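Heads up: the structure comes next, in structure tokens.
Missing here: one protein chain of the complex. Every other protein chain is in place.
Moving on, here comes chain A:
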Amino acid sequence: MTNRYAAGLFILMMFTALLTACWDRTEMNELALVSMVGVDSDPESNKITVYYQIINPLSGTSAKGTSGGEQAPVYTYEISGSSFGEIKSTIYKMLPRKLFMAHCKVLLVSQRAAKQDMRDIVNFIEMQPNGRSSVPMLIVDGSISQVMRTLTPLERVPSDTIDSRLDLLIRNSLLVGKQIKVSDVIERMEKSDTIVLPLITGMTEAPSSNSGERSADIDANQNNFIIRGGAVFRDYRMAGKLNDTQLVWYHLLNGDRGRHVRQFQVEGKQVSVELRLVRIKREVFWKSDQPVVRIRMDLELSTAYTIESVPKSRNEVERLENRLNQIIADESLAFYQMIRERGWDLLSINDLLRKQTPNHPDIDQAAKNAQIEIRANTRLLRTGSMSQPYGGTR
């Protein structure tokens, strides 16, 4: 009996000694929670600079009576090195806490690094066991160090503001698409697709990291940044830019469903109409060894934001719809011609052909020669809360 108790006790002691969690414990107070990462690389010296924006735990939520509430909500650490691995080791020259990447929300890449090669950057993100590839990736148009050091109004943590702006833009406009995550970049680049990532720009020349100054400034356009335009990527390299108008056609033709309000010229008058894609169908058929891609879009229209003139009769509605069908088809086609001239396969025609005719000997060439037919079918389904805008007594 005694032996049994002794054995039992021994085993119990063994269990306590071998509690595996002790090796890998993560104390909150010892972690540096990274909220945003910025990457820059100098093509001349091949030097990489990484900016880690780390959440300040003492800011904002601190207890009454402590001075923490006035501190900056985040701190940006800047560290340079010749490789990402090296940076990970040398960051501790400056950082007193263990780098924790699992909660990182946004990845920013400088334009010059994007133009050089992004392979190392995405590999670095994907390789880390606790990193996440499901974070959005944005390209910084201008100075990355300025954007990384800008505090934003309304949301205390800049990564939250970017995250939520992207979310709102995806839903309420056709300026940003859904496939902008690091994982999307990897997947699409590996398939040799061409993609577009949002661009972010700093709004002022003089950055301010002083939260006191920020809180005393009412002008939200000052010391802020803006998401504007798109960067085109091919084979992990930035190949060019799209402006906001081109982005609308790009996202529409790729099936993004954000509601976007745009002003059109109909019968000599300006009309603001909200567009929303309901259905998109892309078919391929072959006409004398040349592929023809037929894109058919069904769009829902709303005149909720039309303050110029709301159509009054069925005839007028039809005329508006027909005119818009024509404009959308023409402008989309013009957009396609533009990207074709530049050699960008932004409509993933290559991928479409690869799926439909996997045995074709030269898909790249076929995609280049592809003819495009675009048809839009719009239907006015919603109107605003006014049947006719106020016009006064004129």
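In this section, a contact is a pair of C-beta atoms (placed from the backbone, for glycine too) under 8 Å apart; a residue touches a chain by one contact, two chains touch by 3 or more; residues count from 1.
We adopt the following convention: contacts and distances are computed from a predicted model.
Per its UniProt entry, the chain excluded from the display bears the name "Spore germination protein KB", taken from "Binding-protein-dependent transport systems inner membrane component", "Spore germination protein KB", "Histone deacetylase" or "Carbohydrate ABC transporter permease".
Remark: the omitted chain is touched by one listed residue; of A:Asp24, A:Glu341 or A:Asp362 this is A:Asp24. Set against the missing chain, the residues A:Leu33, A:Ile54, A:Met118 or A:Ile186 yield one that touches it, A:Ile186. Residue in contact with the omitted chain (choice from A:Lys47, A:Arg119, A:Arg171 or A:Lys355): A:Lys355.
Although one chain is not shown, part of chain A still touches it, namely residues 11, 14-15, 18, 20, 23-24, 102-103, 126, 129, 132-134, 183, 186-187, 190-191, 351, 354-356, 358.
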